[in-house]
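Note that this complex is displayed minus one protein chain, with the remaining chains in position.
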Amino acid sequence: MDKFGYTISKERQIDYDSNNRGVASYIFEKEPSFRLCIECGGCSATCTTASFTDFSLRELNILIKRGENDQVRQNLKKCMLCGKCTLVCPRGVNTRNIVVLAIKAFQKSDNYEI
Amino acid sequence: MIIKGKKAVWNDYQKEIADNNYYYVRSCVRQNFFPGSETAFLKIMREELNKDVYEHPCHTTCTGIGYHGDIVPVETTMTVVARQFALMTEAGYENLLPSCITSFGLYTEILDTWHHFPEVEKKVRKQLKKATGREFKIPKNLAHASDVIFKFRKEIGAKARYKLINKNTGEPLKVVDHIGCHYAKMFPSRGIGGAEYPYVLTGMIEEWGGQIIDYPERRHCCGFGFRQYLVQANRGFSIACSKEKFESMKPFKPDMIITNCPGCPMFLDRWQYVINEMEGKRYGQNGEGIPVFTYEEVAGLVLGYDPWDLGLQMHQTDCEPVLDKIGIEYAPEDKYKLNILPAYSEKHNLINV
Amino acid sequence: MKFDPFIIPFNIGLYFILIYVVTRSVIWFRDLSKPDKLRLQRGFFGIAFGLSLKEIFMESLIHRKILKTNFRLGYMHMSLAFGWFLLILFGTIEADIFSAKHLNAPYKAIFFRFFNPNHGRTSFESAYGFLMDLILAFILSGLFLAVAKRIYSKIVGMKKTTRLKIIDKIALTSLWLIFPSRLLAESFTCGAYGTGSFLTGSLGAWLATFLPAQQMAYPFWWLYSISLGTFFILLPITRYMHIPTELFLIFMRNSGIKTGDQAGTYSEVQTYSCSSCGICLDSCQLNFSAGITNIQSAYLMKAIRNNNDVSEIAHNCLMCGRCDQKCPVGIELSQIRMIQRRGDETENDFRNIYKGYFRSRQTNISEKTNGSSNYNFLQETDHGKADILYFAGCMSHLTPAIKNSMIKILDASEVKYNFIDEQGGVCCGRPLMLAGQDKEARELINFNSQMIWKSGAHTLVTSCPICYKVFKESYYLDVEVLHHTQFIKRLIDDGSVKMNFLHKKVVYHSPCDLGRGSGVYDEPKEVLGYVSRLERSNFEDGNSLCCGGSLANMKISSTDKKKIALDAANELTKNNPDILATACPLCKKTFSSVTATRVADISEIVAEALVGKSIKINNGSHINSIKALANI
Partner (left out) sequence: MSKHVVVIGGGVAGLEVAGQLSRAGIEVSLIEKESKTGGHLNNWHRLFPDRRNSIEVKEYLDGMTHNQRIILLTNTTIERFNRNKGHFSITTNEGRELTADAVIVATGFDLFKSARKEEYGYGIYDNVITSADLEEMFRTGKITLANGSVPDTIGIVHCVGSRDEKVGNFYCSKLCCVTAVKQAVELREYLPESKVFCFYMDMRMGGAFYEELYREAQEKWGVSFIRGKVSEASETIENKLLIKVEDTLAGRPLKMKLDMLVLMAGMEMSEGGEKIAGLGGLNTGENRFFAAADNHFGSNKSNIEGVFFAGTCTAPMNITETISHARAAVVEVIDYLKDGK
């Protein structure tokens, strides 16, 4: 209802407790190295896609963990899986698998499987 | 909640409040929003507590709204404030008693600035002299009106006709206190109880029989925020702030809200109506809203003043549920009768006086 | 005696398997694509038929390839397969010659001794009996090895043996029982009648000394028949299905049928042709370096046959192709794995008792697409016209020495070229393909193709074998695609670049996608041989190791990758070379982190050996070269 000329702003806060973190749990289970990320951003720095778009593997990684899935899903498929990120990762995170698993997890969550 | 811990904090944040001879400075907006409050304050101070409270007819705004709304530059503000001080000095008073939280915050800020940067004070003195020919003394004591009511809370309590107790259940009323941001957030040491666990309103409520509830968003701004509300495009943010507070206090089922700031009761009161209009969401028991009071109104009610004399008919969220709970007598049919207020007259336009 | 009830299990089994195989063949044939059907028909009446017969004899019976890889294992397979074949062949002939009439029912040949207990009295008969005993002994010797392999796989020279499921165990037991029960049945019969040759005769005579041979024989004939019957009935749902299927495989392969990228008859025939011999296990680096022991091709084939969820297995593979090289049956294991990757999401819920017999084929489902491209953010850049394009590849940008060396070489050769991904390019698409995402890969391929096509170039040089493979196989470009080693070889051959000989000991690691993947083995070594002292390693060409850094493995942890890299690097640097040379940025990067030996791409070594055009270092003295510098 906009008869006042404005509407109540939506909260920007991450509501950790009410967010659905099923996608993150799915990835944690299948790819334990997902835990190891220290958010250094090396992956995003070398990423070809990141140089063209706002796709950021680092950010994606943290948003999935917080259950902020909507922001993530539209970007996931921009990844070309080229693997440069895996090569630069100082923590040995299997980044490509995380992208593939995340895509799968979103499909599963669409089917209410997770 | 460990009350002992809280009390320890309260003990850490005490402040000196003058005993008598106050120079009262009004708030710009309260006279419109809750016009009974300041009248009630003066009445309580003069008639109930027998204090000398002086009001200078020539005092103006402190420019706080303009200052926090990024419109008035700080030097201008300081000069205007210096004029207030000059009026006080001329009237022979030393204890400044602003009605407005933002004024209180602003005076505190300016006095602190001058303390650290005497050259600024010097410059302002020069400017004031040049503009108005006036000179001033730094106030000896600066206390907000709610500080004074806090100071005399026991005296008021002793005279009370009503207690903040549900007459049907005997339980204390659950009261949410909301402290204006400019009261202690900028200078925690100048507020009773500090900024994290302010005691100023809590002390009154506890003294008068109510029970304060501590809810997670107690620190959150009411949503006025000056530049948030003043620009229409930002009002969605303003109302979201209030909503956040209501959502947070909701599980505690508060009976009423008490505030010590001009803007806060306005927004906590009016936004309840707007939220209901926009989202169909009603707060309070039975969806009747959570009544919002100023501390003067609450003091007046406790002392047995007529609710309509206190201006409670000006509230958008009806106060009757709380009045009923306490058992305050009132005449519903008198609510909107204007006979209490002086008749408005074209001829007596105050601006031309 | 014409008939005895004990033959019934055998007969049921035999006719069941015959009917099954015929039905299966019909279904398989029906499911073939039209061109493949034609190929098969042409093959049947052409040279393929003869070739197939020869191959069936050499591989299915003699097991030549296994013999070559591992003699003891080969002997085991050969004795069982070839021995059994001989036993059936000579048994049938025996029944044909010595029975009352010709063209007997099969059981007559199998249980010949039972129906002709007195056989073997004449010298010809006994000579034939000797032959039959010899064959049986041959089989039993193989059987002994097989039993021993189960218990202790090292006996047959294998580090690992395949694990079995219950049904396989029953089939295996029945298989193992066939020949000992035949031996005992025949021996008792011979013992009772005083016939038989060196094996059955002497064993029978000895057994008869303390056992009632006449009575003992009959149960063993039953056991023999039951073992055979059980084995036949279980055949289609066990790995032993490979015995009949391999014949089809050989014939189809000789007819020119290819695996392709979709599940189909041929991939299914291949899947069933896997005998779980386990040779792929030993060739797999995930197994022997990283200790990952459940994803090898034999297990993949088994999981597919059993309709299990294969996605974890399918993706946990380096795709190095070592098992492809080693597979004695010649199954295109990596291709089949790729099919499984593409069909990743297929969840097969076809569950009934026929499942094992006629499994529903896993087909590729194309993903739901919303029509919009995932990669529409890619911006075309105009690189202008050039004859030769240089595409360094993503990985080369993380190993700048490679691209810098290539620029140096290209500049020195004075060819006109365009460095098309100088500012960082778009991925070639192979990583997506390896993840089974062909549709997405195709988008990148189209994007890159257009860029290449617009340049009007005739040659595309790349530094990355991953890119090379996909450029060659999936791009359908009208340009010649060269890996930089091939290109350098050409530059050397036509004298475009001059090089010094570096007195360095170099060992060459052949990258998987370049060597086994694309068949480029020689050029890199020739280039290296031209500029340095190239030494041989134990892992050359088809047998070369994977560095472990492969993009193909989605699942492997970085620790396991390191283990593989370390093992491979240790193998390659055994003789302390000065340089571990490779021709792939990924191999270089992977090896660099695990070995103290200098790891260099061939391009780097070449760039180092390059003779500058203006400076005659070899002829000129120190002063001369300074003068030369001054003249530039």
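A, B and C label the chains in the order they appear, each numbered from 1.
Here, contacts are C-beta pairs under 8 Å (C-beta built on N, C-alpha and C of every residue); 3 or more make two chains touch, one makes a residue touch a chain.
Here the structure is a predicted model, which is why all the values come from computation and not from measurement.
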Remark   = Contact set (omitted chain vs shown chains) is A, B
Note = Which of B:54, B:187 or B:215 touches the missing chain? It is B:215
Task = May I ask which residue of B:8, B:91 or B:131 touches the chain that does not appear here?
result = B:8
Query = So which of A:8, A:63 or A:101 would be touching the chain we can't see?
reply = A:63
Request  = Touching the hidden chain in the full complex, which residues of chain A are there? Just list them.
outcome  = 12-17, 28, 32-33, 35-36, 38-39, 58-59, 62-63, 65-66, 68, 91
Request  = Could you please point out the chain B residues that touch the chain left off the display?
outcome  = 1-2, 4-6, 8-9, 194-197, 214-219, 251-252
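Convention: only the chains that are shown with their structure count from here on.
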Query = Which chain is in the middle, if each chain's centre is the mean of its C-alpha atoms?
reply = A
Message = Please tell me the distance, in whole Å, between the geometric centres of chain B and chain C computed from their C-alpha atoms.
response = 84
Message = Using Cα averages as centroids, what's the distance between chain A and chain C in whole Å?
response = 37
Key: Chain centre separation in whole Å, for chain B relative to chain A (CA means)   = 47
Ask   = Out of chain A, which residues touch more than one other chain, so two or more?
value = none
Key: In the complex, chain A residues that touch chain B   = 1, 3-11
Note = Seen from chain B, its contact residues with chain A in the complex are 232-237, 239-240, 243-244, 274-275, 277-279
Residues on chain A engaged by chain C in the complex (per definition of touch) = 31-33, 46, 48-49, 51-53, 77-78, 80-84, 87-89, 92-94, 96-97, 100, 104, 107
